[in-house]
Each structure stands twice: as structure tokens, then as C-alpha cells.
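A single protein chain has been omitted from the complex, and every remaining protein chain is retained in its original position.
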Amino acid sequence: MQNIAILCSGGDVSGMNPALKHFVEYTLQKNLTPYFVYDGYEGLIDNKIEQASYCDVSGIINRGGTKIGSARSQRFMQKKYRDIAKQNLDTLGIEMLVVLGGDGSFRGLDIFYKETGIKFCGIPATIDNDINATDYSLGVDTALNIIKTSIDAIRDTASSFKRAFVIETMGRDCGYLALVSHLTSGSELCLIPEKEYDLKSFEDDFKKQIKNGRKYFIAIVSEGIKQDSSEIAQWFENKIGMESRVSILGHIQRGGNPTIYDRLMAYKFITHAVDGLLAGRDESVICYTKSGFEFNSIEEVTSKTKELDAELLSYLDKP
Amino acid sequence: MQNIAILCSGGDVSGMNPALKHFVEYTLQKNLTPYFVYDGYEGLIDNKIEQASYCDVSGIINRGGTKIGSARSQRFMQKKYRDIAKQNLDTLGIEMLVVLGGDGSFRGLDIFYKETGIKFCGIPATIDNDINATDYSLGVDTALNIIKTSIDAIRDTASSFKRAFVIETMGRDCGYLALVSHLTSGSELCLIPEKEYDLKSFEDDFKKQIKNGRKYFIAIVSEGIKQDSSEIAQWFENKIGMESRVSILGHIQRGGNPTIYDRLMAYKFITHAVDGLLAGRDESVICYTKSGFEFNSIEEVTSKTKELDAELLSYLDKP
Amino acid sequence: MQNIAILCSGGDVSGMNPALKHFVEYTLQKNLTPYFVYDGYEGLIDNKIEQASYCDVSGIINRGGTKIGSARSQRFMQKKYRDIAKQNLDTLGIEMLVVLGGDGSFRGLDIFYKETGIKFCGIPATIDNDINATDYSLGVDTALNIIKTSIDAIRDTASSFKRAFVIETMGRDCGYLALVSHLTSGSELCLIPEKEYDLKSFEDDFKKQIKNGRKYFIAIVSEGIKQDSSEIAQWFENKIGMESRVSILGHIQRGGNPTIYDRLMAYKFITHAVDGLLAGRDESVICYTKSGFEFNSIEEVTSKTKELDAELLSYLDKP
Partner (left out) sequence: MQNIAILCSGGDVSGMNPALKHFVEYTLQKNLTPYFVYDGYEGLIDNKIEQASYCDVSGIINRGGTKIGSARSQRFMQKKYRDIAKQNLDTLGIEMLVVLGGDGSFRGLDIFYKETGIKFCGIPATIDNDINATDYSLGVDTALNIIKTSIDAIRDTASSFKRAFVIETMGRDCGYLALVSHLTSGSELCLIPEKEYDLKSFEDDFKKQIKNGRKYFIAIVSEGIKQDSSEIAQWFENKIGMESRVSILGHIQRGGNPTIYDRLMAYKFITHAVDGLLAGRDESVICYTKSGFEFNSIEEVTSKTKELDAELLSYLDKP
């Protein structure tokens, strides 16, 4: 009987709880003993590690966030704390680790493995969808559907009141959330870090649209663009001649009942991660690409900046 | 056969569309001819007035905002524009007007009535619930349920990450949205304009709660309080010692599929407004209070600042 | 320090969990010791009674159903089991009981009080809204909003495919859910037990509507009417000449995240119930009527069949 632990690191996402549930159920079925590490690497250092059972994951499949907490850890960057972490795992006889998180979370892991031999498998989890080598990261679909609900609501009020709305999504340096939200909401403007833009180039067209009867504009902008959302709003007021408002969606994008897609991906990511560890893969990230699930090295995952899907990006030039 | 028109003025709310639908259906049943005035008083001046039919209100009952647009109008404050409005109504033979809006929207109406004899009935509609003489204004229930969804989502992420969240609701000078959201979400702190507060008084208790295991705080604050939401967040960081974030819910509070309560109130408000006009009430607002529906004068509705429900306010001192 | 217990009896409703949360918080603030009785009167007999704390009600405010379970109990009808229940309460020193349930649940209570002196306060809780003497029972608003979501979804498909849909709501002998759903969804037909109907009387009008372009019908029928929903569907096929489908909404009506209205009513019901018990009211039900909250005797609540709100009923004859 082997012991295996799971932890969440970095920003929490919807889908982590379904992943925890399947982790417990699947490892038990494989005759492993599952453990929860609370509060990310911090919990590894502070020995917040507990054996997990069916009861711990009852009723969590429809909850956002993560039951076991997540955190960023400065201490785990230092060898002395990693040594303590190793000690804690040894005491409990834990030799395998599943880590849900972003690329920042994975980097520390590699060093930890080389120092300690603790095998791990990373599962990409971030609403930004900015992890290289995987097309999908857990949490993205739920975040997009929450953004959708907000845009639908704002459209109601925009069309009632003749206003331009500048809606700012999360995404750090990656425009994925903003771009997909644009394509699926029929918004009039989308600005993302991956594409140069010149507001001036939209002016004639937008003014013409107003002349033809358009009563409102919705612009979806990614937090990573050069300008503040308020500057885009100013541009609508000054150059397009339409009253405008900014809506920064903020942290509501993180939470909410996980969608089917995130629940199913959680199920599959966990299955492949556990299967991989049992099959001897000891320092990889389970990725999802067009060819299905595949393991990639930490190096592959963290060395490059993810490029935005070329097909999606090409749509920006289409209607 | 008499002609009757409806318009929306001021901020749009969810519930206006169900009201428009019932307005058309009910006036037709009463052998009146219904008209829509587009874009508030502006449309009255610019003669955007059109006869309405069943087709115009098909498929709108589940839509937020208002199909006929809303607007604020500076021009309607001037007699010369009100004269034009009167002329437009005369041309179409419209003698009765139903107006959905807030108290600002009602004030202009009274003068208009005195000048022109155009009978009207106001229907309170604002998510702020700040109209005197009525316990309920259309749109409040939908706004509260949207806020609820956002708070539920933020709680997921707050509890996963050990953070204090300061959530700012709309409401102008009225704390109703914030207070009810607090009571129904189990948040830890609520700040509203109607109640003096001293953050210092919460410090000992909050620190003690952290010692006892509390991992996150949610504070719901009304936009009308003295401090910026960012100052409250600073206080959590500096005095309570917990990382914090601000979430300004903004315009998502206005939109969304109207709730049952708003749809039913829309139905009843319209029924009573039309019945009242036909029974000879010519310059009143239909209000909803504990004793049911009753007509109040514009004077009564607009002369005083609404006081927050005393029972609700008393709950602020309770757990 | 006094001990006070709460239990849920009969069909569960959304709003029970927010009630449990406020029960614990409010009784603790009043220096009482709160207890949970699990699984209704069955738990009273089987001594499933446990002291409750803040932890027990953390994270339940947005959950449907009831954390402490509900049940129907045949045994509580027999004196020997009530004696055991009394003994269990005595052992724990519990002298006050709050019971969430329908009128069936209240009847047994009265006898229990007379036999044992255990004070109680009933809180009306049933999605059927069929409890006499109170205008509102906990759970109704959430049920209506869930029904709304289903009707909105069915309308999408009905209008796409030229079909008549017969949607059956719960309600036992009370047509409240069906009637309000009808008024707030703009459905074309509503059949409830409280109003005689003759399908024949609709035939000419419905056929004429089809001639004028109507593509679908939605009929909302209460489970308590004389005919099966399938008979109504047959009538659409045979007499109106439109393909039809039946949708029995069933138990999805019971669950779901409680709405603001149900959360707030839960808060108020609990506050008044506990205040009442502390003030010496010992065998009553806290009701909500147009004049606010008031206590009624079990006799008053259970002796008569509730009559459907006359204003609402009158709307059935309107468009």
C-alpha cells in the first residue's frame, strides 16, 4: 500500500473540488492511501497533511474553489523549508504528489524532486489558460461561463441606456479569456495583449455604426493590455461620442459551480496523473492537447510563454 | 377608445420588460390603445412614440433592461421642450401616461401634468429601493439575487485563499442592497450610509476570530458610505493582518433575467396603475406597502428621503 | 442558560438551511444553547439530538434542502413514542422546540405540548404555499424561480418546433405555484384545482390564435387538477391540432440555492420564533401576512383549507 498526496497551489479555480473528489475515490480504488495537503506548499512545510476519506469529499463536486485551500509560498523557494517538507512527507510515508496549479507552482516542484526523489505529477489549473504545452487548464470553462453571465447582464443595461461598456477580464499577460468571451458574446471590440491595436483605426467604423442605428457598444479587454480600462472608456466618450462605463469583473470570475467540462476534465486529469505516477512517470505535467492527454516535462511546460491559439487569434480579424 | 402610453426613465431595472408586456396585454383587454415612448422623456420630445401590439412584447418577459430604452433628460426640465412633448402626445391623442422610474423621474411629471393635463401614474422602479412611500421598487429582488450569485462565487475563492473581500454594492445614499445582501449571505461586516461605524470597534473581535480559526472575511459595503472600498481593504491588511481584495460589482447588478418576484410585482403594479388611471386618479404614484397597493401623491413620494426599514436596520446589531 | 432545539418535518424546502444557520447564530447571541434534531420527529424518538455550533452551519446558507434531514413520522402519532421523545428532551434539558414544516407536521405538536409542556413555535415551510393563516411559507420563492428557469427553457424548444407543452407543477390541492408561474411566464393556459374549467371553452380562441400565426402553446397545470397532464396534451393534439408534449417538473422544484427572499424570510421567521418563545408564546405558529409577522394557534393554522389569494385568482380571467 502506497501513500499519495494532493495539494493546490497558486490561484484557486473551479474544478479543484471535483478533482479532489475523484482523487480520493480513484486512489482508494487503486489501493493507495490518499492524503490532503492543506494550503499548498505552506501546508507541506507546516505539516498540514491529513489522510483523506470518502467523507471528506462528499458534497463538494458542485462547489467552486478548493476545500483544501491554496496558497503561494515564498518559503518553499528556500532549501531549508523544502527539507522540512520532505521530512514531513517521509514521516507519513508519502512518496507521490499530485499538484494542481500554474507554471509558477510547477517550477519549485522540479527542484524538490531532484533534491528528494518525491515523485510528482502536475495538473494545469488556472483560469488564465496561459500554461505552455497544454491546450486546456482546469477552471477555464467555468470562468468563461461566469464571464458570459456578466456580459449578458451588462448587455441588457447597455442596450437600454445607450452606453458603451468596457468590460475587463482577468488573464494576466494572456488574452484567452477576453478573446473567447468576445467571440461568444458578439461584442463589438476586443483588446488583448497578443495583438497590437490602434484605437484610431476603429473610429470611423464605430461612428458609422452609430449613424446606422447602433445604440451601444460592448468592449471586452484583457487586464494585460497596455492601457487602463478607464482610458478605453475615455476614448468612447471623447472620440466616439458615447457615454461609457467600466466594469472590472474581478474575482467573481474565479468562483462558481464547476461546469460539466471542468468536472469531466478534472476527472480525466486525475485519472491520467495517478495512472502516470503508478506507471513510473515521476516528474511530469499531464497536458491536454489535440492529440489527447500526454505527459510533458516541467522544462517543456515552464520554459516558454504559451502562444495564443492561432485559429482563435485569426478570428479577431473576422466579424 | 382611449390612448395610453408608457415610458421608462432613469436607470433601467430588471422587471421593466415584464411590465411592458403586461401593459400591452392589459390595456388591450381594457379596450385601450397602448403606445410605447422610446428613450424616456427624450422620446416624448423627439416624438419616438409608437403604437404597441402583442408582437412587440413577445419573448421579452425573461429579459433584463427595457426594450423601449430609458434615458435621463435635461431638456424635459425646460418648458419649451415639455410643450413639444405635449404637442406630440396631442397629435396621437394620448391622454394617459404610465412612467416607470425613480423619484427624479417623477418630479418632472407633476409640472407636466399641471401644465398640460396629461394624466399619469408613476411606478417606482430602481434597484436602490430608495423611493419614499413605497416599500418596494421594481428591480430590487433581481438585483439582490444577482449580488447573491456574485457573493457566493467570491466566497468560494475567499475561503480557498485566506483573504478578506470588500464587496461594494450599488444603492447611492441608500444601504438597502448592502444590508439585505449582508443578512442573506452571512457576511462578517456590513457598512451602510444609514449607520455610523468605527472600524476600530471591530478590530479586537476580528483578530480573535482569526485566532479561533477564521480563514476569510467578507465585507459588504454600500457605495454611499464615507470611505472608499479600497480604504476598507487597507484596514483589513494593516489592522486585521489579512490580505484583501476589493470587488466593485457595478453594472452587472442592473441586468439579468427578472426574478419571479419582479415579474409578479410588474404585473401588479401595471394592473393597479392602469386601473387607477381609468378610475380617475390623474397624478399619483402606485406604491406597495404593508397594507397593499396604494396611490400616493408626487409630493408624498418625492419630498422626503426614504428611511431604511427599521426592522432590517435593527438586525445589524444582531449576529 | 436555556436549551432550545430545531427540527425539520415533512417535505424539505430551500430556505431550511439559511434558517438553521440563523437559528444557531441568533440563539447563541441570546445566550441559549442550540440543538439540532436530525430527521424530524423520528430523530426526536431515536434521540438523534446534538448540540449545534457555528461550525455546523458554516457554508450552508446557499444550499437547498436541509442539513439536519427531514422525515415523516408515523410513530410520533402514538403516545408511547411521544413519551420517549419527551424523555430524550428531558435528558438534555431542552424545553423549547422550533419546528419547520407543513400543517401535517404541526398537528402532532399540539398534542405533544399538551402532554409534555414542551413549548414550541412552528414555522411554515412548504413549497405548496397551502398553509392557512400565513401568506407565505418558506421555500415558495425558490421553487417558483426554479420553475421559471424550466419554463424559459421549454419555451425555447416549444417556439422552435411548433408544439404545445403541458408543464405540470407541484402543489397538491393548491394551485399557487401553477398560477404564479402562469402569470409570470406569459403562458397561454393555466389549470388549477381552485377554478373549474372546461377545455372546450378554449378551443375556438386557440384555433384562432394558430390562424393568426401562433406557433406554440404553453399550458401550466397544477398536479391537483382532475385530469392527468397527458389528457391535456391529448386535447391539444386532437382538438387544437398541435403536436404536444408533457413535462412533469417533479422534484427539481424542491432543491436549489435559496433565493434572497427565502433567505431573508428564513432570517425573519427564526428571529420572530425565538423571540416569541422567549416572550412566553408556547404553542403557536409564526405567520406572515399583510400586517406583518403574527402568531397563530395550531387550531387556526390547521383547521381550515387555505384559500388562494383572491387578487391572484382574479387575474386568471384577465389576459
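Which chain is which? They are A, B and C, in the order written, and residues in each are numbered from 1.
One rule holds for everything that comes next: contacts are C-beta pairs under 8 Å (C-beta built on N, C-alpha and C of every residue); 3 or more make two chains touch, one makes a residue touch a chain.
All values reported here derive from a predicted model rather than from experimental measurement.
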Chains still shown that are in contact with the chain withheld from the display: A, C
Option touching the unshown chain, where C:S53, C:Q78, C:T157 or C:S303 are the choices: C:T157
Contacting the left-out chain in the complete assembly, out of C:G93, C:G117 or C:G250: C:G250
Hidden partner chain, touching residue among C:S70, C:T126 or C:S181: C:S70
Sites on subunit A contacted by the missing partner chain, in the whole complex: 18, 21-22, 25-26, 28-29, 59, 61-62, 141, 144-145, 148, 152, 159, 180-181, 183-186, 257, 259-261, 263-264, 267-268, 271, 290-292, 311, 315, 318-319
Subunit C residues touching the omitted chain (full complex): 8, 11-12, 14, 16, 39, 63-66, 69-71, 146, 149-150, 152-157, 159-162, 165, 215, 245-252, 254-256
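Throughout what follows, only the chains that are shown with their structure count from here on.
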Superposition of subunit A upon subunit C: rotation angle, C-alpha, nearest 5 degrees: 180
Fraction-based call for subunit C against subunit B, same above half, different below: same
Chain whose mean Cα position lies farthest from subunit B: A
For subunit A paired with subunit B, centre-to-centre distance based on mean C-alpha positions, whole Å: 35
Gap in Å, rounded to a whole number, between the CA centres of subunit C and subunit A: 40
Centroid distance [mean C-alpha coordinates] between subunit C and subunit B, Å: 28
Subunit A: positions in contact with at least two other chains: none
